[in-house]
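Next up is a structure, given as structure tokens.
Here the complex is missing a single protein chain, while all its other protein chains stay put.
What follows is subunit A.
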Amino acid sequence: MSPIAQDPSTQAQSSLKGPALVIGSLQTAQDGTYQAVITDLEATRRVDKQLLDRLVDDATTLEPSAYASVHLTLAPSDYDTLTPKLPTFLSQVLKGLTPLGTLHLLNLTSAIQTLPSELTLAGFNILSSLDAANLIAQKPAHTTGAAISLKRKPATAAASPSSPSIAAPTPTSGTSIPLLRKRPTDPAKKKALWALTTADSTPSTPKIDPEVLLTAEDKARPVPTCAPVDRAAPRRKKACKNCSCGLAELEEEERRTGPVVLLDGGIEGEAKAVSREEMERLVSAAKSAPKATSSCGSCFLGDAFRCASCPYLGLPAFKPGEKVEIDFGMDDY
């Protein structure tokens, strides 16, 4: 099955033939995935093997720029235990890679949401992910130095090697929000990163799934504001598109069976309610329709000032004596 998109790992193909390091764990050694990765790679290059614990516990250190690629195959629980030590671990791996060398994280679960940003902070460039389960990152040609500590506020990894920005003064009192202050310096690196983001219009960068961010409360179905329809109650609104309370059916019924009021628009005009079938016949005789009287005298003012039972409801306002012409020929649908 050939992938539709261009395989991004072919971009780094030339460096994959250099020596590789496979990092596994007891779990992946037991279930054979560790060995599978090793065998796969051994076909085309020299492969070194390490277990995760030894690297994380500082029992071994990697030779600087020793490997063209590093492949990490861990079980989900391994990733979980690794998370607190991730910054240190990633900076080790970064050192051990040759410039432009690649780090392959295999068999990821969706639990590691923060991995991409951890990688960026450690100094990696995210190349792409082939699918959600694997992630490829690359050591830049020139690294800007050691991984940035997460505890301090400023400076995320970015392309520009400008002088490091001065951290904004941290508040002396606990929690508060250091808001609404003129910042004394320009946070250049973040600005550069955001500028790169806004300039880049290629949709190929992986995106997070925003629905994952929503809490259960966010997603809870809102309390429906439609009680089952009450025929007698005054109608607050018309039926929604997905009406489930019966209002849509009621409205349809009214449209079909309701009477039509024919009238002469003069102030002394009469109103007469007819059924829909009679309407066609009466349209041609409208001029000779008998006249009706208005008891309030406000009918000509417009719907805003008409009584609820006014026969002129729905007609525009008119000047007394004026004849209102409505073309009944237009169809409803």
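Following the convention adopted for this analysis, a residue touches a chain if its C-beta (ideal position, glycine included) is under 8 Å from a C-beta of that chain, and two chains touch if they have at least 3 such contacts; residues count from 1.
As a working rule, contacts and distances are computed from a predicted model.
Note on the omitted subunit: UniProt lists it as "NADPH-dependent diflavin oxidoreductase 1", one of the names in "Proteasome subunit beta", "NADPH-dependent diflavin oxidoreductase 1", "Vacuolar-sorting protein SNF8" or "CDC20/Fizzy WD40 domain-containing protein". In the complete complex, the hidden chain is touched by one of A:V56, A:L82, A:L193 or A:L250, namely A:L193. Although one chain is not drawn, its touching partners on subunit A can still be listed: residues 1, 4-5, 114, 116-117, 119-121, 126, 131, 153, 156-157, 168, 171-173, 175-184, 186-187, 190-191, 193-195, 197-199, 203, 205-211, 213-215, 218, 221-226, 234-238, 240-242, 301-305, 313-317, 326, 330-333.
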